[in-house]
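The structure that follows is given in the form of structure tokens.
Note that one protein chain is taken out, while the other chains of the complex remain in position.
In this document, chain identifiers A and B correspond to the written order of the chains, with residue numbering beginning at 1 in each.
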Amino acid sequence: MPHSAVAAPTRRRSSAFSGDAIFAFLAKAAGVLVLVLLGAIIVSLFIGALPAFRAFGIEFLWNVDWDPNQAIFGAAVPIYGTILTSMIAILIAVPIAFGIAFYLTELAPNWFRRPIGTAVELLAAVPSIIYGMWGLLVIAPFLASSIQPGVIDALDGIPVLELLFHGPARGKGVFTAALILAVMIIPFIAATMRDVFMTVPPVYKESAYGVGCTTWEVMRSIVIPYTRVSVVGGIMLALGRALGETMAVTFVIGNANRISPNLFGSGATIASLVALNFGEAQQGSLLLSSLLAIGFILFVISFIVLAISRTLLKPKAAK
Amino acid sequence: MKLSSTALAFALATVSLAATAQAQQITGAGATFPAPIYAKWGEAAKTAIGIELNYQGIGSGGGQNQITNRTVDFGASDAPMDAGKLEAAKLLQFPAVMGAVVPVINLKGIDSNQIKLTGEILADIYLGKITKWNDPKLVELNRGITLPSTAIAPVYRADGSGTTFVFTSYLSAVSPEWKEKIGANTAVKWPSGDGAKGNDGVAASVKQVAGGIGYVENAYATSAKLTTTQLRNKAGSFVEPTLAAFSAAASNGDWAGAKNYAVSLIDTQGATSWPIVSATFILLPKDPKDGARSANVMKFFDWAYKNGGEMAKAAEYIALPASVQDAARSSWKAEIKDASGASIYK
Partner (left out) sequence: MSGTLTASAPSRNQSVADSLSRSRHRTNSIVKALCILATVIGLMFLGSILFTLLNLGFGGLNTKVFTNITRSGPEGGLANAIVGTLIQTALGTAIGTPIGLMVGTYLSEYSAGSQLGNAVRFVSDVLLSAPSILIGLFVYQIMVAGRGYTGFAGGVALAIIVIPIVVRTTEDMLRLIPTALREAAVALGAPKWKSIVQVCYPAALDGIATGVLLAIARVAGETAPLLFTSFGNSYMSTDLGSAMASLPLAIYQFAGQPDADLVQLAWVGALLITFGVLALNIVARVVLRPRI
């Protein structure tokens, strides 16, 4: 039952300056402040982006050109990179996070659960610049020396796959960036899954165990369907986080200016493109305006992703 | 909201208390290319003349923006600012120091300065026209060295930077095709290769991939122990990237003829000149709000001109010729004026 149903006692016919009125006003004002804040951010972004939208029109969205010298810019490459890295990050993170959540809720001995749970959540506490530096210093060389050459050689000659994984084993690139993003969002997804798995009424699981189901079958047939909607909502929130991540990606993604299917090659995300080019963008230039424009587009993408997660979570909230 | 108003009061108190302590600090923002030497000069200047320099390398474009907005005391830019923009923003531009950009490679069995390259070949490599190390053009230039058939992996700067501006200026000067197709800028549409963030990123990338080639500021080539190459200069001789070669290029620059000191040291004359050298510039408001701070900036650079030469050399930069330093001083005197119209620099 919503707590605002607990109304203020009506016998207090006091003036507008009663404690209740003030407090309620402050609370509402704070809410409105947050709305205004986001509105201001988006408006100021849009105003800065207007010259770019005016110069390029709607084609800005699918133009693959990014030529600072000719001042022709298009958002297709960073949009593609943002969505691609985030999708791959989700693909990598969800199974691992699920495994961790399953382990923590069903398999681990009780005394072990808190330390492991805390340790996994510590992954979320590492600052993103550290992720970027670690990715560049540890993950990239590791991929370049141990993983990439093997994959490139193994897939050489297979029609579609060799396009996805070829080229010199650089260590950096789209795949590396996605991997680091995945490590960053694993704790968020794992925490959501774990919290939500624990809300399944024990009686459902117990009845399944009672008819002889194995742990995995209980998970698969009872827990996952019960929590599916919330889990997907949590994944969408993690996706929102991944879309906007700057520092972790900027160090390793390389900055390409064309769309290429090669996951071991360079790419560009909206956040990394803004971070890499902002220092050199002059005021009033079309470059600056285009950077603000893709920033604005990122907000729009986040909006859409979060709106989808909202609609998915709604039926659960109504329970 | 008690907490935040307390914080605000605390903040205001701190501001008023501490305002006096910053009297001798000057702030500068801009190019990362000279940031190491500015930092060294700043530290030495604190003990020598009591001026604290707070310089942050946020990028040449950032430096130009900030000084136009007067959020800092001086801006620093690798690319000379457009004359019209200098007028409009009422800025004086003068050079501080010079540096060089060198190509670096990663080829097994090849040592530093063994390989010979020309500007045209570099342009063709970055255009994607020369793709293997044993391409006929490279073999012809380097008879006596067995070049492997490894693929060339060009590396460029992912972030906008003055180093890219200098390097692409060079490529535009020596390759009409590059000039027409790509041009020179702090960031360009690279036709081939992969990006890396920062000079250190390029250095690391080149080291990582066999067959890699990149371009970095000289200081990074030395500190990361990269393999450098010889380059053919305008006079036709092949020079190694040494301080002597950089200085030769600097002394051959047409300082007198350049407006706003925007001299080009790319592909200069001289048999021993290194072809990729560049000055880096300081931007100062002609009508500063705070005359005292502006005076301190000029005092700092005056000191740096006189005493910073050795430090610059140690950090692999090239000090300006004395004549240019004097010219800069007279510009300060002539152009930087306070509200009454009197010149601030004495």
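The working rule: a residue touches a chain if its C-beta (ideal position, glycine included) is under 8 Å from a C-beta of that chain, and two chains touch if they have at least 3 such contacts.
Everything quoted here is computed from the prediction, not taken from an experiment.
Trainee: Could you list, sorted by label, every displayed chain in contact with the chain left out?
Mentor: Looking at the entire complex, the absent chain's contacts are A, B.
Trainee: From the list A:I100, A:A177, A:I235 or A:A256, pick the residue that touches the absent chain.
Mentor: Candidates A:I100, A:A177, A:I235 or A:A256; residue touching the omitted chain: A:I100.
Trainee: Go through subunit A and note every residue touching the omitted chain.
Mentor: Within subunit A, the residues touching the omitted chain are 1-9, 12, 18-20, 22-24, 26-35, 37-38, 40-41, 44-45, 48, 95-100, 102-104, 107, 113-114, 116-123, 125-131, 133-134, 137-138, 183, 186-187, 190, 194, 198, 212, 214-217, 219, 237, 240-241, 243-247, 270-271, 274-275, 278, 292, 295, 298-299, 302-303, 306-307, 310.
Trainee: Taking the full complex into account, what residues of subunit B touch the chain not shown?
Mentor: 1-4, 6-7, 11, 14-15, 18-19, 21-22, 25, 27, 29, 36, 39-40, 42-43, 52-58, 69-72, 197-201, 219-220, 222-224
The working rule: only the chains that are shown with their structure count from here on.
Trainee: In whole angstrom, what separates the CA-based centres of subunit A and subunit B?
Mentor: So the centroids are 37 Å from each other.
Trainee: Along subunit B, where are the residues that touch subunit A in the complex?
Mentor: On the subunit B side, the touching residues are 1, 58-62, 64-65, 68-69, 151, 153, 158-161, 182-190, 194-197, 201, 204-205, 208-211.
Trainee: Inside the complex, what are the residues of subunit A that reach subunit B?
Mentor: 26, 65-70, 136, 140-141, 144, 168-173, 250-251, 253-257, 265-266, 275-283, 287
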